[in-house]
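All protein chains but one are shown in place.
The block that comes next holds chain A.
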C-alpha cells in the first residue's frame, strides 16, 4: 500500500515515519504541506515535530495548510490517517478528533520510554495488536496533555475510542491517562508517543511500535468510499 507522510515546515519525524512505513511493508510517499492532492496514497501519516514553530497553538496553522484540506476530506471518506505527537495535535485542531492537547501539567518537556496499554485493537492502525497488549515506545513532548470535557471523555470511553493509555504514571497530565484516541469510524487515530521510533532493535526502545505500521489491511481500505 502507499502511505503518504506529510512534511510541514518544522516537522521533525517525517523521515523516521517514512522509514517505519517501509519497514512495515508499505511504500512511503512524501507529501508536502503545500500540496493540493494526495498523490494517490491509500493512507496518511502526520508526523511529529513543531510544525510552523508551534506558533499560535500547536497544530493550529498546519490545520489550514493546503494538504490538510485534502486530508480532512479523505478522512471523511474513511481514509486511514495516523497523527503522531504534533500530528495528533493537528488532528485535534482539525476537529477530526475531539479534545485538545495542552502544555504538560508539570511544565517540563518529557522524553522517556513509555509503557502503554492498547485499549482498542480494531482501528485501522492498531489491528496488529491485541486489546490489552502492553507496549513500550518513545514519548517526547512538551504539550501532550490530552483534555476534553467530561461528556466527551465519557463518550470516548463508552464508545471504545480510547486507543492507548499510559501505564506506570501519567507523563503529562492527560485526562484519564489517555495517550491516543480514534474517531467513531476507527480510521483516524491520534497518538502522543512515537511508534515510528520503535521499529528496529538497533535504536530505540525495542520494536513495539511496528504494529502501527503493519495494521493496515486491504479489508480496511475496501471500506473507504470513492
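In the analysis below, a residue touches a chain if its C-beta (ideal position, glycine included) is under 8 Å from a C-beta of that chain, and two chains touch if they have at least 3 such contacts; residues count from 1.
Just so it is clear, contacts and distances are computed from a predicted model.
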Name check vs UniProt for the chain missing from the figure, options "Phosphoribosylformylglycinamidine synthase subunit PurS", "histidine kinase", "Monovalent cation/H+ antiporter subunit B" or "GMC family oxidoreductase", returns "Phosphoribosylformylglycinamidine synthase subunit PurS"
Using the touch definition from the top, which of A:5, A:28, A:71 or A:92 touches the missing chain?
A:92
Consider the whole complex, including the chain that is not shown, and state which of A:73, A:105 or A:154 touches that chain.
A:105
Touch residues of chain A, complete complex, unshown partner:
56-57, 60, 64, 92-93, 98-100, 102-107, 145, 147-149, 173
